[in-house]
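Quick one: this structure, given as structure tokens, is what I'll be asking you about.
With one protein chain held back, the other chains of the complex are shown just where they sit.
What follows is chain A.
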Amino acid sequence: MARYIFQRIGYMAVTLLIIITITFFLMQLLPGTPFNNPEKLTDQQLELLNEKYGLDRPLIFQYFTYVGNLLKGDLGTSFQFSGRSVTEIIFERIGPSALIGGQAVFFGAIVGFFLGIISALRHNTIFDYGSVTIAVLGMSIPSFVFGALLQYYIGVKWGILPAALWKSYEYSILPSIALSVMVIATVARFIRSEMLEVLGQDYVVTARAKGISEFVVITFHVVRNALIPVITVLGPLAVSIMTGTLVIEKIFAVPGLGEQFTLSILVNDYSVILGITLFYSALFILIVFVVDILYGIIDPRISLGGGKRDAA
């Protein structure tokens, strides 16, 4: 197991290096320079700036400098906000993103979980059709449509919650709900189909034949086995939502990481683009890793790392 974990960490490092390399060189293809209005700067000023940030040196040299600094834990400084480190920017912006994303995943997973279970247990009834409809709508209608509807009715017309901006906790509720729709739909759909499959398994009949209560049969024999594939989708989904979603953050004017990322791309803020990309990737790879470990815990048939296998 320990060997497996070290191996995986090694692979993770290689993956990250590849991502950095590709992003670093792709970024150079973006038109323009990191400096605003370069046409207003004199050649001498430009030269000074380029020299200050090391942009005058060969690209390959810049690349190795960046990787070297990275190994020391330094993500560089922003071009846009002079003097502020990329790490600082990420940590300042991740807060709101993680809060609305986290709430959306938590709320969405719970609602989706129960919706999916009810739907499977009441297969082909009005409950089932109802939740399938919700799931299909949630999957097919983009979250900004729900966002706009929530803002209009709850925020403006009824004035229950603030429609936008980021001042106190209340401001996080509407964007969280808008984001959770997709989570609800995804989780409900997966749980439903997995439950239906597991309900048809022989071991569920065996469990019932033991005379244990239906609640125990559903909880310990059906739901547990239905959960395994759901974890696979929920992990990466949680990462992509919690690291900030561009559209929802824009609509609700949330100062999150997603918004910052778009902004940085627009102004060619190289170090911030690289930093955020790296952050996303690292988090994603880490979650996939955690999901794999969880798999081994939930499903005893999966043994990690080709370690000692019990013979059948």
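What to note about this one:
In this text, contacts are C-beta pairs under 8 Å (C-beta built on N, C-alpha and C of every residue); 3 or more make two chains touch, one makes a residue touch a chain; residues count from 1.
What we mean here is this: contacts and distances are computed from a predicted model.
Hidden from the displayed complex is a chain whose UniProt protein name, among "Oligopeptide transport system ATP-binding protein", "Serine/threonine-protein kinase YabT", "Succinate dehydrogenase cytochrome b556 subunit" or "3-oxoacid CoA-transferase subunit A", is "Oligopeptide transport system ATP-binding protein". When the missing chain is restored to the complex, the residue among A:I212, A:L263 or A:I293 that touches it is A:I212. On the side of chain A, touch with the chain left out of the figure occurs at residues 123-124, 201-203, 205-214, 216, 220-221, 224-225, 228, 298-301, 310-312.
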